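Sharing a structure here in C-alpha cells format.
The complex appears here minus one protein chain, its other protein chains still in place.
Let's look at chain A:
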Amino acid sequence: MIEFHDLVKSYGDHTVLGPVSGRIERGGVTSLIGPNGAGKSTLLTLLGRLTDPTSGTVTLDGVDVHKAPSAEVARKLAILRQENHFTARVTVRELVAFGRFPHSRGRLTSEDLGHVDRALDFLDLTALSGRYLDQLSGGQRQRAYVAMVLAQDTDYVLLDEPLNNLDIKHGVRMMERLRAAADDLGKTVVLIVHDINIAAGYSDRVMALRDGKVEAHGTPEELMEPETLSGIFDTPVRVHVVDGRPLAVHHR
C-alpha cells in the first residue's frame, strides 16, 4: 500500500500540489485523471521518489520512500516519467536489461535474462530487440520504456501517460497488458491517463485531481457521474451507458 500524508510540493510561492493525503491500496489498477496542471505528474513523481516533497511523507508498505535507500525502493517500485529523452545509444534489449539493475547490480543471471525475455515478449518487442532506440518510432520506444519498467519486476509500477505516442491498437493492447500485470502477476499499477473512458474501462480505482487537490477517489462507477466529471474538468460532461459500461462524452 502506498500512503501519502499532507503532501505538498511548491516552487517558491507557487504551490503545485497539496496538501493532499490518501492511499493507493495494494493490487489492481489505479488511474490518476484530471485537467492539465492539476498536479497528477507531480503526485506521481513524489510517490515514485523522483522529486522531494516540500513537506509531507510518502510510505510504501510502511517505509518512507524518500528516506529509504534508493536501491532498496527500486526493488519494490518502478516509475516511468512521461518525457524520456535518451542521448545514450542503447538497443531495446540493453534498455530492458537495465530494468534488472536493482536486482543484478550489473551482473545478469539466467533468471534476469528470463525476465528480460518475458518483458520483451509481453510488449511484442522481441523482433525489435536488436534495434537502437533512435531507430524506433515514438510508439515503439514507448513500449520499450514500459518493458524496461516491467522487467524491473516490482510490486508497484507507476507510469506517467504510458499511452503517449500509441495508436488505438497499441493503446488498447497496452491497457490490456497492464491489466494482465495486475490480474495475473499481482502488481499494483498506478498510471496517469488522459482519456477518462480508458481510465474508467481498465481501472479498479480512479483518483481525480484538480488544482493540486484530490477531488474524488473511488471506483470508476462512482466517479463516472456527470456532475463529478463536469466539476473536475470544468467542462460539461455527459455520461451514457454503452454495453453496460459508463461512457463519458464531453464533445459532440
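By definition in this document, a contact is a pair of C-beta atoms (placed from the backbone, for glycine too) under 8 Å apart; a residue touches a chain by one contact, two chains touch by 3 or more; residues count from 1.
Here is the rule we use: contacts and distances are computed from a predicted model.
When the listed names "Inhibitor of KinA", "Iron ABC transporter permease", "Ethanolamine ammonia-lyase large subunit" or "Imidazole glycerol phosphate synthase subunit HisF" are checked against UniProt, the chain not shown comes out as "Iron ABC transporter permease". In the complete complex, the hidden chain is touched by one of A:Ser21, A:Ser55 or A:Ser137, namely A:Ser137.
Of the listed positions A:Ala74, A:Leu150 or A:Ile196, the one in contact with the omitted chain in the full complex is A:Ala74. On the side of chain A, the interface with the absent chain consists of residues 45, 48-50, 69-75, 78-81, 84-91, 94-95, 98-99, 101-102, 105-106, 132, 134-137, 148-149, 152, using the contact rule stated above.
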